[in-house]
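Working notes for the structure below.
One protein chain is absent from this view; the other protein chains keep their places.
So, subunit A:
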Amino acid sequence: MTDLIAFLEPSRSVIDRRPTIIADLAELLPEGCLITEERELVPFDTDAFVSYRRMPLAVVLPETTAQVAAVMKYCNDNAIPVIPRGAGTSLSGGAIPQEDAVVIGVSKMNQIVEVDYPNRTAVVQAGVTNISISQSVDADGFFYAPDPSSQLACTIGGNIGMNSGGAHCLKYGVTTNNLLGVKMVMFDGSIVEIGGKALDSAGYDLLGLICGSEGQLGIVTEATVRLLAKPEGARPVLFGFESSVAAGACVTEIIGSGIIPVAIEFMDKPAIEICEAFAQAGYPMDVEALLIVEVEGSDAEMDAMLARIIEIARKHAVKTIKESQSATEAALIWKGRKSAFGATGRIADYICMDGTVPLGQLSHVLEKTSEIIDHYGLRVANVFHAGDGNMHPLILFDANDPEESMKAEMAGNDILKLCVDAGGCLTGEHGVGIEKRDLMRHQYTDADLAQQMRVRAAFDPQWILNPSKVFPLERRNGSQPGDPVPDAAAAPGKTAA
């Protein structure tokens, strides 16, 4: 394990109070909602960014908003850091705890409170999994659009924390575009409701700010989300190209021509090989890049759209065209793509990067990415959402080799900087977490960052919510780069302990 990423020095004064804190928390919660045994704490010591872990002080799993509020108030009054947690599938370390923190997990709050078809909304508790929203309305012809690949496990609270997207967000947008309201517990335990069933809400767009704020502004306990009518059908087509450049040009031309498919997924040769070996999806092996383009609608509409898309692909010297003729064939085309992470994990350790670039920069960034990877003597497989420029290079390495691990992290950082330099950003959906925290200064000036941090402070004056994430550590509390890192418990504005 490498340790490029620093953690805040845990507060001694909090850790020394652990027995009292645990006793106090037990008072606030019903039986079975407090975890303090080391053995039971282990599952909470990291998220899907598994190379870093820290044992939390305690974990609470409240059953109601009122309980979340009580715990939050207690922690704020006593300057105890709090880590909001959904299912812990964050890939950037957003839900990793620290030794002096109480994890507040929303997994027991997993009820669908209300489904309202005339208004096409659902009110759900924060611990509901992403997929169960769609499942509960499927029979009636509706679905919830954002579909991260982790949708079986991840929670709507975590989706809001990370503003998650998925393969279909080219057409339907990401979480923020499908969220109408939240109930949220603020730093001091007060409960606010923002938005609701109306399409827009009064005042500043707090909902837009909360979505993607990585558990820094409050703990979401309930959400009102948009439901959409399910399309009649969906059909993917698979294209194989001689080069990544040709595939990239094809993507821009499809979009430029006025067709917005629901998904355009891109895979390069190494990714094709890895996925085909695992899924036997019938992917062509004699091409350099592959696109999966999916359209939706009635049969007549899909026929018409696919005909146009295929015509465009032909202009870019497409080598293979596979139109799915049945649901089974369609499933097979997607199976290869969807198993990308699992299949890669079978052949090597990998880190999944998540940078976003303007569409016109795709080819350039792919080319530079391979130069960076060659420079470190590593391998990379690229699978990503091409329609919105969200790249996911999977950097392969051997986790048992400390030097290679270090190189993988360094290559990842170089690639993210490349994305920013190409006019893009550090993360399109996985979040900053601890992973990209120290790269923030590559994308933002000190003034930009300070503005964001001041907004954060308006929501959490003591900086106790998920404190060591997102913002470079040394920029805390208005300090300058290089200043010593302040102890969270000693932060200004602290109320009496």
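Convention: a residue touches a chain if its C-beta (ideal position, glycine included) is under 8 Å from a C-beta of that chain, and two chains touch if they have at least 3 such contacts; residues count from 1.
One rule holds in what follows: contacts and distances are computed from a predicted model.
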item	value
The complex's invisible chain, by UniProt name, from "Glycolate oxidase, subunit GlcD", "ABC transporter permease", "Penicillin-binding protein 2" or "(2Fe-2S) ferredoxin domain-containing protein"	"Glycolate oxidase, subunit GlcD"
Touch with the omitted chain, as defined above, among A:V115, A:A277 or A:M440	A:M440
Of A:P30, A:P43, A:P358 or A:G377, the one touching the omitted chain in the full complex	A:P358
Of A:R53, A:K108, A:K197 or A:K368, the residue in touch with the unshown chain	A:K197
Options A:P62, A:P84, A:G157 or A:G212, residue touching the unrepresented chain	A:G212
Missing-chain contacts mapped onto subunit A	116-121, 141-142, 162-163, 165, 169-170, 173-174, 176-177, 186, 190, 192-194, 196-209, 211-213, 216, 229-232, 252-253, 255-260, 297-298, 300-301, 303-305, 308, 356-360, 385, 388-390, 423-432, 436, 440, 443-445, 447-449, 451-452, 454-459, 470-471
